[in-house]
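In this view, the complex is presented without one of its protein chains, the others remaining in place.
Per-chain residue numbering starts at 1, and chain names A and B are given in the order in which the chains are listed.
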Amino acid sequence: MSQIRELGYKDLPLGGKILDAGNSENYETGGWRTYVPVHDAEKCTNCLLCWIFCPDGAIFVKDGKWAGFDLKHCKGCGICAEQCPPKVKAITMVKEEK
Amino acid sequence: MAEITEIRWHGRGGQGAVTAAKILAQAAMEKGFHIQAFPEYGAERRGAPVKSFTRISKDPITIHSPIHNPSAVAVLDATLLDAVDVTEGLPEDGILVVNTVDNPADVRKKLNLKGRKVFTVDATQISIDCLGKPIPNTPMIGAVMRAAGTLPLEEVISGFKHKFSAKFQKEVIEGNIKAIKRAYEEVKTE
Partner (left out) sequence: MAKTLGLTGNEAVAYAIMQINPDVMAAYPITPQTALVQKFADFLADGDVDTEMILVESEHSAMSATVGASAAGARAMTATAANGLALMWEIVYIAASNRLPIVMPVINRALSAPINILCDHSDTMGCRDTGWIQIYSENAQEAYENTIQAVRIAEHPDVLLPAMVTQDGFIISHGMEDVTILEKEQVQKFVGEYKPHYPLLDPEHPVSYGPIDFHDFYFEHKKPQVDAMENAKQVILDVGREFSKLSGREYGFFDAYRMEDAEIVAIMMSSTAGTTRPVVDELRRQGIKAGLLKLRVFRPFPAEEIVAALQGKKAVAILDRAISFGAQGGALFSEVCSALYNAGQRIPVINFLYGLGGRPAEIENIQEVYQKLQRIVQTGKVDNLINYLNLRE
């Protein structure tokens, strides 16, 4: 991303086209956060509602189980914590120290 | 300026004044002339007085302004004689061809016309006889050709065939050709 930002008008693709598919992954939005999600593995039932609702696809899943947050892209919106069932409450939002 | 034959057609919307201008141009083009055929630009409505124009020249025609001094004027509908100044801009030696049952002398008297050459033909009756419909444009082409002597009859007929053979059935084509021939023969002069 930072590379393309330095390109002059002669080197940019014509008409503002984006030629490399899926490059939004290179755009790190994690720096926007105020609150960071914290996961409690003891409580988690691996229902994966958090994974379904995360608008940034910032929840890793491995073998059908919760496997971590992608903190490079998590904006700290808290939707995962909201969606975690009230009886489970495996995700809490904590103010991030920067 | 190059020699250009300019013809003005007067009709009422729906009588085929524009088509007549185009058929004549088509015939002249096939004879190797450069041509233009165009309507008086405006919103066309059935029955309203309309004008169309034909330009024929040996040299390429570049001029795109309206025709003001035609060498011949064709009037497809005699009622226009009361509504429009059909002789406007027609020079002293110009030709006036009118679709009417009257004689050229009657038209001359009606218009209080001096100079020019007047021709008449009952193109409406001819089209009713030949086509079953009062669409006087094709017989008028025959009459204008006879009066102006610009092109031989055969050229006009072949031009008509080429312009319309893809569009109309054989009977319609033949009816029109018959109408052109009859008007060519029946046109009355002073």
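Just so it is clear, a contact is a pair of C-beta atoms (placed from the backbone, for glycine too) under 8 Å apart; a residue touches a chain by one contact, two chains touch by 3 or more.
It should be emphasised that the depicted structure is a prediction, and the values quoted were computed from it without experimental measurement.
Asks: With touch as defined up top, name the shown chains that contact the chain not shown.
Replies: Counted over the whole complex, the chain not pictured touches A, B.
Asks: Would you indicate which residue among B:Ala37, B:Ile126 or B:Ala179 is in contact with the undisplayed chain?
Replies: Candidates B:Ala37, B:Ile126 or B:Ala179; residue touching the omitted chain: B:Ala37.
Asks: Which residue, B:Arg12, B:Lys51, B:Lys163 or B:Arg182, contacts the hidden chain when the whole complex is considered?
Replies: In the complete complex, the chain left out is touched by residue B:Lys163.
Asks: Mind pulling the subunit A residues that touch the left-out chain?
Replies: Interface residues of subunit A facing the absent chain: 5, 7-10, 12-19, 21.
Asks: Which parts of subunit B face the unshown chain closely enough to count as touching?
Replies: 1-2, 21-22, 25-26, 29, 33-39, 41-43, 61-66, 163
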